[in-house]
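Before I ask anything, let me first share the structure, which is written out below as structure tokens.
Complex shown without one protein chain; remaining protein chains in place.
Order of writing sets the chain letters: A, B and C. Residues in each chain are counted from 1.
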Amino acid sequence: YDQMIGMGCARALTFSWGGNPGVGSLHRLRDAVENRWPVPLLLDERSHAEMAVAYTAGASALPCGVMKGPPLTDLATLSTDRVRPLSCPFTGQALIAVSAVTPDVTILHAQQADGDGNVLLRGIIGAAREAAMAARCVIATVEERVERLTADMNAVILPHWLISAIAVVPGGAWPSYAQGHYPRDNAFYSDWDGIARDRERFSAWMKANVLGCADHGSMLRQLGVAS
Amino acid sequence: YDQMIGMGCARALTFSWGGNPGVGSLHRLRDAVENRWPVPLLLDERSHAEMAVAYTAGASALPCGVMKGPPLTDLATLSTDRVRPLSCPFTGQALIAVSAVTPDVTILHAQQADGDGNVLLRGIIGAAREAAMAARCVIATVEERVERLTADMNAVILPHWLISAIAVVPGGAWPSYAQGHYPRDNAFYSDWDGIARDRERFSAWMKANVLGCADHGSMLRQLGVAS
Amino acid sequence: MKDAGYSRDEIMTVTAARQLAGGAVCFVGIGLPSAACNLARQSHAPGLVLIYESGTVDTRPEVLPLSIGDSELAETATCVVPLPEVFAYYLQGGRVDVGFLGAAQIDRFGNLNSTVIGDYQKPKVRLPGGGGAPEIATHARQVMVVMRQSTRSFVEQLDFCTSCGYLNGGGERQRSGLPGAGPRRVITDFGMLEPEAESDELVLTAVYPDVTVEQVQEATGWPLRAAPRVETLAAPRSEELAALRALHARTRAAHAEPVRIALPG
Partner (left out) sequence: MKDAGYSRDEIMTVTAARQLAGGAVCFVGIGLPSAACNLARQSHAPGLVLIYESGTVDTRPEVLPLSIGDSELAETATCVVPLPEVFAYYLQGGRVDVGFLGAAQIDRFGNLNSTVIGDYQKPKVRLPGGGGAPEIATHARQVMVVMRQSTRSFVEQLDFCTSCGYLNGGGERQRSGLPGAGPRRVITDFGMLEPEAESDELVLTAVYPDVTVEQVQEATGWPLRAAPRVETLAAPRSEELAALRALHARTRAAHAEPVRIALPG
């Protein structure tokens, strides 16, 4: 999402951690927040746990979810739109109400889709299921289309009628990894630090590799990642 | 649990459905509630959804959980210990607060335990995971002990430090089934209707097959279920 | 009725099955609802998505389950999700089109009792209880009820309200903020009842061949009104009957298989 921010595509960011994992900062995010370049970015910031509760509430069609309280951090008290104190109606205990997050669209990458359109998620799934079920519309990209999902009955599957559209995009998780398909491209995460640090280098890279490529596969081939 | 009720071992029952699936009533439960035999039984009755929220709250160390409201059924309004109205602090929407259920002990049957004491649940798991994590103490019976759980990384596993004790009890789910091991004994569910309908026949059956057997395996052999 | 070549239960199940269209997502109770839903799925509505409250999603059982926890349901499902998830994300989340329920008692506004006959604290008959029904009745976009009709089951006054229909009628359900539309159809062994606009009171809208309006009224514990025009429902077609009987035969055979557990040692 550093690319979307750097290209001015994002008006607001709902997030709980905004860094380059194992490397440091996301420089386009920093530039947008610190210098409003290329456009100002509204931050809707929560902790991981608040985000998990917010998506879970959204998936459950609830306006809010509950955490143990009281809210004492600067983050929790920054905005009354996200976190408010709540008293347990049974015990009086101090709790925290977290407002639901309900995306218009959730876009996620998964391993497989079958003929009916059921989508299999495998590995570290984070809050992907909740983010999908909280959304009005779900778009999935998958590594492969299969006749039947190769999954245990207790696997994490998004059933077909919750999905609006599926695109088969092999390598679609790059530069991250797809469990069971290919590993994380750690070198690119390092390279991105240098690319994104400079506005002009970033713009040139985007022009050559994103705007200048017909699809994800051509980009991967051009970058020498895919064969 | 019809057996525990009929033997007078239960003072109270927290439940959301108390029947013999596919057959009809649990006659010992009925006798205890309707005629207080052999001892009175206190009912802490909730709906499935309320129970799910109550266990989830317990597992999360919260005093209560939240559902969409308002509470309008006779069950929801029967006791203010279980369900209370709650107003969303963001939207004012009418919600339902459900008090947490935190068992002293949760006893469950599972497929496998490994050498470290991790326990694998597979198939229809209901709220077993939440009931375990809501409890102060978890006792698991398992079909088999294995070196390494034969499970996908996204399988439902209770990690070892949450479990107080594990017993290897093959056939321990009988007369129900253990996914991947043996099917449900539908005939016995039918037979139980006749056995439990009559106080004397029930007592005789319990004496012969439960009190009179050294362990679960001997009972299964005596009943001709196991070989 | 026997002369017609089908039983009352059979035409009831076939009629219930006919209410279900193509890709609908159904939350299914055990018993009559389960038979109707699976008949529909195995015949005219193969795209029907069945969810049982045990968490089996998009399940395609060959035989009818005796319990919501049957392994048949797990083994033929797209996935099996934990109980909290099926109620929170699927049902409360608004992702269920049709909830299919039975009950011991129903009143004129479609409120249901599956908890007790008599007083809750000192019941005459303690029934198994609500299970998933209260929230199915609350959240499913619409509810279908399948019940055998008699003055004992279609009553003036419920002994206990387990699941909400239209409450006291006259739009009270809608005003109270319950998300789903409530019981749109009640299919019985006499015909079909539907809620009247404005009053929300269940009125008789259709009967089976050879059933009279008076017979249905006699089997109802409140003064049942008939709609201005009462339709006659079509008798089961031979292929529908054959499919239903085959389903029941498969079920009986599967459930009669003796269980033997091999113990180690």
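Details
Criterion: a residue touches a chain if its C-beta (ideal position, glycine included) is under 8 Å from a C-beta of that chain, and two chains touch if they have at least 3 such contacts.
Not measured: the values here are computed from a predicted model.
In the whole complex the chain that is left out makes contact with A, B. Of the listed positions A:L62, A:A110, A:V138 or A:L220, the one in contact with the omitted chain in the full complex is A:L220. The residue from B:L41, B:A59 or B:V101 that touches the chain not shown here is B:A59. One of A:I124, A:A165 or A:V210 touches the chain omitted from the figure, and that residue is A:I124. One chain is missing from the display, and on chain B it is touched by residues 56, 59-62, 116, 118, 130, 133, 149, 151, 153-157, 159-162. Although one chain is not shown, part of chain A still touches it, namely residues 15-19, 21-23, 25-26, 29-30, 33-34, 45, 47-49, 51-53, 55-56, 67-70, 72-76, 78, 94, 123-127, 129-130, 156, 170-171, 174, 176-177, 179, 181-189, 217, 220-221, 225-227.
Throughout what follows, only the chains that are shown with their structure count from here on.
Using the average of C-alpha coordinates as each chain's centre, A ends up farthest from chain C. In this assembly, the C-alpha centroid of chain A lies 37 Å from the C-alpha centroid of chain B. Residue positions 74, 80, 88, 92, 179 of chain C are each in touch with at least two other chains. Chain contacts: chain B has residues 67-68, 123, 125, 156, 179 touching two or more partner chains.
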